[in-house]
Structure formats: structure tokens, C-alpha cells
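Removed: one protein chain of the complex. Kept in place: all other protein chains.
This part shows subunit A:
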Amino acid sequence: MSEVAITRAEWLHVCKRSDLVADSGVCALVGGRQIALFFLPDQEPQLYAIDNWDPIADAGVIGRGIVAEIDGELTVASPLYKQHYRLSDGQCLEKPEYKLEVFPVAFEGDDVLIQVDQ
């Protein structure tokens, strides 16, 4: 399903590099979807895009979470009930039944581009 989606998706311009906040998250609205963008200048990759909706708290707050490394993996901790979601694939570490959608994201010069299935 997702493979099909990715092949159909286009790279969309979201914002500028200067709109991001280093070592932290911001939120963008792409085609009606809220997407959290994390910019970690010292990591590889530097950019992560993950669904902003916290399914446990029922609120759009993931982009306001704190970035936490758990057993070597980068995660974001929900600011409401503190569950960790892996930045690479959106998996919730505490509750395996929850997984957030993640999106391909990249810099092109100073532009931030993202692929979202529309």
C-alpha cells in the first residue's frame, strides 16, 4: 500500500531551512495534513517528517515533543503522555499497536521538500 503511495507521491515544497528549529520540531500543513518536521543538524539524516497527530492523546502536538534517544534510536516523546515514537518509522515504543505515518523529506538548497500521498 505505502509503496504504491510513494511512487505516486510528488516532492512538494514545504518551507525554508530557516523555518526549522535546530534540535527541535515544527509543524507544517501539507494538503490538509499536519506534519511534524524535526531538524537535527548533527545527525544523519538531518531531517524527519512524521504525522503530527498524537493518536493516544487525540491532539495535534507531536511536533512540540522533545527529541529523545532511546537505546540508540532517535524518537520524539509526545508532550502530553510521553510515549516515544521512532523518528525513522513512526513506531510507538510503549504501545506497539500505534504507529505514526512518516514521510520522505529532504533539503534542496535552502528549501525543504516532502513527499506526501495525496
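Just a few scattered comments:
Everything below uses one rule, namely that a contact is a pair of C-beta atoms (placed from the backbone, for glycine too) under 8 Å apart; a residue touches a chain by one contact, two chains touch by 3 or more; residues count from 1.
Methods note: contacts and distances are computed from a predicted model.
A chain of the complex is left out here; the name its UniProt entry carries, from "Nitrite reductase large subunit", "Rod shape-determining protein MreD", "Carbohydrate ABC transporter permease" or "Acyl-CoA dehydrogenase", is "Nitrite reductase large subunit".
Taking the complete complex into account, A:Val61 is the one of A:Val61, A:Cys92 or A:Val105 that touches the chain left out. Seen from subunit A, the chain kept out of the figure touches residues 14-15, 19-24, 26-30, 34, 37, 43, 53, 57-61, 64-72, 74, 77, 79-80, 82.
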